[in-house]
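Only one protein chain is missing; all other protein chains are in place.
Up next, chain A:
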Amino acid sequence: MWGIVRQNVGGASGLSSQVMRLRPVASAMRNYSSATKEMTVRDALNSALDEEMAADPNVFVMGEEVGEYQGAYKITKGLLDKYGPERVVDTPITEAGFAGIGVGSAYHGLRPVIEFMTFNFSMQAIDHVINSAAKSNYMSAGQINVPIVFRGPNGPAAGVGAQHSQCYGAWYGSVPGLKVLVPYSSEDARGLLKAAIRDPDPVVFLENELLYGESFPVSAEVLDSSFCLPIGKAKIEREGKDITITAFSKMVGYALKAAEILEKDGINAEVINLRSIRPLDRATINASVRKTNRLVTVEEGFPQHGIGAEICASVVEDSFGYLDAPVERVAGADVPTPYAANLERMAFPQIEDIVRAAKRACYRAVPMAATA
């Protein structure tokens, strides 16, 4: 493992205006002297919730510590004071309980936003997400729809061990009847959460704890209260012609970083921010692969039956003739997440892993097995 060379990227490097830099998690400092407004993902989520609650009196928030405590991660800060305890409900500690109650209230026309402190705890309520929410519209032949949103941090944070670090994208992404969204930037967070709340179907909204404190530039359009992103459309964060890199959530940032490194080696990478795991934007992915002919998928979750597996299958089905190299999957290690910092670092994709995988797909390095 060679040491990390953290590049200090200047402003002009031929990229689109929405270049991001990875900053320390805790700060949300301004970096640009331009007039572009910046917003943390946390504020983006908070403002989206606030605006949707103001617009529709049926929307309400429920979860542990969402009210008085202002939210375990402060996403629901200020909402209790503004909307009162009937619309910001602190619950006893029972995921199964409040998930079921949320679904029940949705049966009767309310629009709950259920917060899981982390999606690892959603497993205690997964029956309600799948069997009560996802399948109800179908089983009741359209009589009972469930306009519910389950949201919360997903995937690893930092040093929280096996039971707080799993990515549930693949688990929920495999269930028909659910929509699964994975925002990355503040624009994603705002637009997708608003879309999720307005959607008549149950939505699983997978956030990332380490992204909460990150700032991203947001345009005036994004800040408007009617702003909404379409569900099921991926975003091309960086255009390129040599290789396609798909990623979601925090890995988008890593992929962009990797793309900058690859640029130095003359490899022009296209980075796709999936934004939505279900429905998966197969069209965008396939169009990109048909252009670049090479694909690297990146995710933090376990490799078997993961998002990368699904994307690879889709590309093989639809664009086999266009592939010039086998698809590379970069995923988390196939182990429950260890706690020790050095081990944890080895258990999740790092920027270098993405760079090496891309080089392999471009036949620029000695071919090796997928594990690096």
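Just so it is clear, a contact is a pair of C-beta atoms (placed from the backbone, for glycine too) under 8 Å apart; a residue touches a chain by one contact, two chains touch by 3 or more; residues count from 1.
Just so we're on the same page, contacts and distances are computed from a predicted model.
UniProt records the chain missing from this view under the protein name "3-methyl-2-oxobutanoate dehydrogenase (2-methylpropanoyl-transferring)", selected from "Yos1-like protein", "glycerophosphodiester phosphodiesterase", "15-cis-phytoene synthase" or "3-methyl-2-oxobutanoate dehydrogenase (2-methylpropanoyl-transferring)". Across A:79, A:106, A:181 or A:312, the single residue that touches the chain missing here is A:106.
For the options A:152, A:213, A:232 or A:303, the residue in contact with the chain missing from this view is A:232. Although one chain is not drawn, the whole complex shows that of A:127, A:221, A:265 or A:334 it is A:127 that touches it.
Note that of A:177, A:213, A:301 or A:332, the residue touching the chain absent from this view is A:177. Annotation for chain A: contacts to the undisplayed chain at residues 86, 91-92, 94, 96-110, 112, 127-128, 131-132, 136-145, 176-177, 179, 199-201, 232, 279, 282.
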